[in-house]
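As you look at this complex, bear in mind that one protein chain is not there, while each of the others sits in place.
Note that the chains take the letters A and B in the order they are written out, and that residue 1 is the start of every chain.
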Amino acid sequence: MAADKKVHPDNESKEKMATEKDCDALVTSMDTQDEVKWDAHRKSFAVGAGILQIVMIILYACFADYADAAKETHAGTHDAAPSELDHYYPLYQDVHVMIFVGFGFLMTFLKKYGFSSVGYNFVLSAFVIQWGILVTSFSGQVYNVINNDGEFAKVPLSIEMLIEGDFAAGAVLITMGAVLGKTTPLQLLVIAFFEIIFYAANFTIGSTHLQTVDMGGSMFVHTFGAYFGLGVSRALSKSKKDASSGEVKSHDLNGSSTTSDMFAMIGTLFLWMFWPSFNGALAHGSQQHRVFVNTVLSLSACCVTAFAADNLLRPKHKFSMVSIQNATLAGGVAVGSSADLVIQPWGAIAIGFAAGLLSVIGYVYIQPWLETKLSLDDTCGVYNLHGMPGILGGLGGAISSAAAIQENYGKNIGKVFAARAPVSEGGEGRTAGDQASFQVAALAITITIAVTSGIITGLIAKRSCLQPPGVTNEDMAMPRNTWYNDELYWETEEQEPVVKKYDAASQD
Amino acid sequence: MAADKKVHPDNESKEKMATEKDCDALVTSMDTQDEVKWDAHRKSFAVGAGILQIVMIILYACFADYADAAKETHAGTHDAAPSELDHYYPLYQDVHVMIFVGFGFLMTFLKKYGFSSVGYNFVLSAFVIQWGILVTSFSGQVYNVINNDGEFAKVPLSIEMLIEGDFAAGAVLITMGAVLGKTTPLQLLVIAFFEIIFYAANFTIGSTHLQTVDMGGSMFVHTFGAYFGLGVSRALSKSKKDASSGEVKSHDLNGSSTTSDMFAMIGTLFLWMFWPSFNGALAHGSQQHRVFVNTVLSLSACCVTAFAADNLLRPKHKFSMVSIQNATLAGGVAVGSSADLVIQPWGAIAIGFAAGLLSVIGYVYIQPWLETKLSLDDTCGVYNLHGMPGILGGLGGAISSAAAIQENYGKNIGKVFAARAPVSEGGEGRTAGDQASFQVAALAITITIAVTSGIITGLIAKRSCLQPPGVTNEDMAMPRNTWYNDELYWETEEQEPVVKKYDAASQD
Partner (left out) sequence: MAADKKVHPDNESKEKMATEKDCDALVTSMDTQDEVKWDAHRKSFAVGAGILQIVMIILYACFADYADAAKETHAGTHDAAPSELDHYYPLYQDVHVMIFVGFGFLMTFLKKYGFSSVGYNFVLSAFVIQWGILVTSFSGQVYNVINNDGEFAKVPLSIEMLIEGDFAAGAVLITMGAVLGKTTPLQLLVIAFFEIIFYAANFTIGSTHLQTVDMGGSMFVHTFGAYFGLGVSRALSKSKKDASSGEVKSHDLNGSSTTSDMFAMIGTLFLWMFWPSFNGALAHGSQQHRVFVNTVLSLSACCVTAFAADNLLRPKHKFSMVSIQNATLAGGVAVGSSADLVIQPWGAIAIGFAAGLLSVIGYVYIQPWLETKLSLDDTCGVYNLHGMPGILGGLGGAISSAAAIQENYGKNIGKVFAARAPVSEGGEGRTAGDQASFQVAALAITITIAVTSGIITGLIAKRSCLQPPGVTNEDMAMPRNTWYNDELYWETEEQEPVVKKYDAASQD
């Protein structure tokens, strides 16, 4: 393939591609001392992950038990009608597929970072499921204890808790998307560890304290995960801006190949198909029915719109896989907060239309601007897929709440919006306008907590004990010439020189 | 890889490969004027898709509403037992996966057309879900109004309607398979727009008017989609036949690579696994139970038979991935019409056996014959996977209907075949023979409507306003040297010359 392009390499291109040369050089020309340092650095992951896993055994031994429905001794559970479990389990598995295959393969779009993308997605999620179940449950208990509304009890493990664990993993994976390729595996574990604490706190404030509705997690999962990730990213690495020239230098491994783009589409499609399950996993009855209808319509409209907008806005009107892989999903994010509300089918389609358009504009115009102006690096463009559509979703939830009238909800309005039930029935007697204000407040609080805690977590993650060797610039978590590259942490075929040599030999 | 094959290029091969050279030439040597025309042509997709999507918002605002089960105000829906939704939703998601991942990846087998295959599959389906729900529902309403059996009402959106939307997408994707690689994305949208109208009309005639049974859509989805696609294909491009020599010239991009074949297997397997859900999504009770048993048995027998037949009939007795990817699925198509009937387990296996054999014979012998004799181009061989097995299925449904005796169905015969119920119970009192005749009639009508409307739609799709620049031959929808190539409409890595130059430079 390459032989026919040997002639006339121009100097400009040589310079631009310096980083790739650096990467190769780094791996192949490391001297023995460097190797020793890198080996020790890599090993620190085993220590960190091993300790965390052992801690999990201890924490679960002390603080967790089966929920009643999973106990043999609970009256009637053995022969109970299976409907509860039958109801949740298929939804749980859909969400599970989104977390592991959806996010996992979506992030494999980088041409030399597939092992890391799918691998770190895997191990982070497996850790967060365990950690997230404990922390989210504990956070709710703390709130109740503070309000004299309960006592500490063992975390009751059930299918609902497994779903909560996957939701927590979703937030962490969105964050991972913002810093993909620029963090070590141990840094990712540390980020996940802290993120879950802030995630749980924010969820408790917004959902339990403010009593806002966010069925699909537009605010508490997507907006939180995205802004937390941008906070981490900003704290980890200052900028792509070349200090000397002021130009943004792109990293040449920060791109896709045909094959890696195809793998990423596996992720996109599973996310897209199962998004109704994500938005509706914990909904019931007619509410869940609306979630399914609204989310499918919003996503369908978003997909068509994203194709059209991408075609319109890209140079030469060619589709870019980056938009197709991501912006087509924005409709699921944006309809999240309001998916269970009576927004009417056309409303769902309109939300999807707006989200698709906004997300493509994000990829084409806003992301380059953020990189240049705010030195904000965002590998997967989570700002365009989760950040802006998440805010759109949060505002959509507020507007839908403001428009939630008796006519559309009948006597059930207090079941959909708990705080709108009369005080006599255990609610707060909020009006539609009250509820909308609380929704906006929850959104603002989410963004504030996410950015702040993200920056703090980023500063923790780049402490020297977590950094790989060779980080000279204080602003970097990893040396720039090791970014987006599987070879640093994985055995890859590139590192089997014997085979390569044989190929060459056979051609003589 | 290539360097060792530099010697002795023979002239024959150079000539045969002319089309690939032409493709490269087309993209790299376009002059400015061509570029401007292509840019304008590509942009027309954005206009067309954008308008269609906006029209959808308006149509849904005017003509659609939630079904009662999804309305909060409907008595008892909020706390209703979730069984209805729990029953349909997992089946819906299986069908959903078939449409987006199944069909989407099955069509990625072409070596340079992966982005287009999975991408157009994605956007077409997302459009058809919206459009199909409206049109199929409306078609049924029109029939009822004509027969003074109802009034127009808003389309009631529910999980069943989402399944109907996916079925409609299935028919369109089968059609897309016939013309894959030879149509522009806007042409595909136009084809889908019209196909849905004829699809809905044919379904109403066959299912509502003639009261035939076709649980798995052998006739109304597979046969219709395939023959419609062949009609479109025949109208769009006359032939592969070289006018001067009379030989069939194969297009060298019309082939697979190892990697693209592996991606296609993802599609095959998800289609194969979830086919019982497709055939049984709308069945109930023991009928659905039979669908699952019969479809799994038929598909299993078909898979083994397709491997055996392909091994037997291919040159040198080597397996061909084309057959493995497609013919293994024919058992699902062929058992479709009769899957819910009492055909006995061995009957299901026999149908799968026949379908696998027939489909492989189609790929090995019939398709080349059709290309030469009828100038019929069929990129994915939908005739072999959906066309012939669909007819086999339709006839199987007729035979099973003729053999449907009281002994096997007891008092429920009127529940399985509505028209066989006595007139006193709302049926038509048909005999088994009557029902079989109606089944055959529905099959014949399906083929007739499909071919006719397919040709008409093909003629519409190749009108000059939809054609790309450079179409000189009136018979072509796209210039032949742009076929099967992602580069015309997608940003691909082949178009990043800087990176390539660097590769070359580093080797000096």
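As a working rule, a residue touches a chain if its C-beta (ideal position, glycine included) is under 8 Å from a C-beta of that chain, and two chains touch if they have at least 3 such contacts.
The structure displayed is predicted, hence computed values, not measured ones.
Novice: Who touches the missing chain here, A:107, A:135, A:159 or A:299?
Specialist: A:159
Novice: Out of B:304, B:366 or B:471, which is the one that touches the chain we can't see?
Specialist: B:304
Novice: Specify the residue from the set B:72, B:166 or B:261 that touches the hidden chain.
Specialist: Checking the options B:72, B:166 or B:261, the one contacting the hidden chain is B:261.
Novice: List the chain A residues touching the unshown chain?
Specialist: Residues touching the hidden chain, for chain A, are 1-4, 35, 38-39, 42-43, 45-46, 49-50, 52-54, 56-58, 60-61, 64-67, 69-74, 77-83, 85-86, 89-90, 92-93, 96-97, 100-101, 104-105, 108, 114-115, 118-119, 122-123, 126-127, 129-130, 157-159, 162, 165, 185, 259, 263, 266, 489-493, 496, 498-508.
Novice: Quickly run down the residues of chain B that touch the omitted chain.
Specialist: 1-3, 5-10, 13-14, 16-17, 20-21, 83, 86-87, 90-91, 94, 252, 255-259, 261-262, 265-266, 269-270, 272-274, 277, 284-290, 292-293, 296-297, 299-301, 303-305, 307-309, 311-312, 314, 316-321, 324, 328, 342, 344-346, 349-350, 353, 407-410, 412-413, 415-416, 506-507
The rule we apply is simple: only the chains that are shown with their structure count from here on.
Novice: Rounded to the nearest whole Å, what is the centre-to-centre distance of chain A and chain B, using the mean of the C-alpha atoms as each centre?
Specialist: It comes to 34 Å between the two C-alpha centres.
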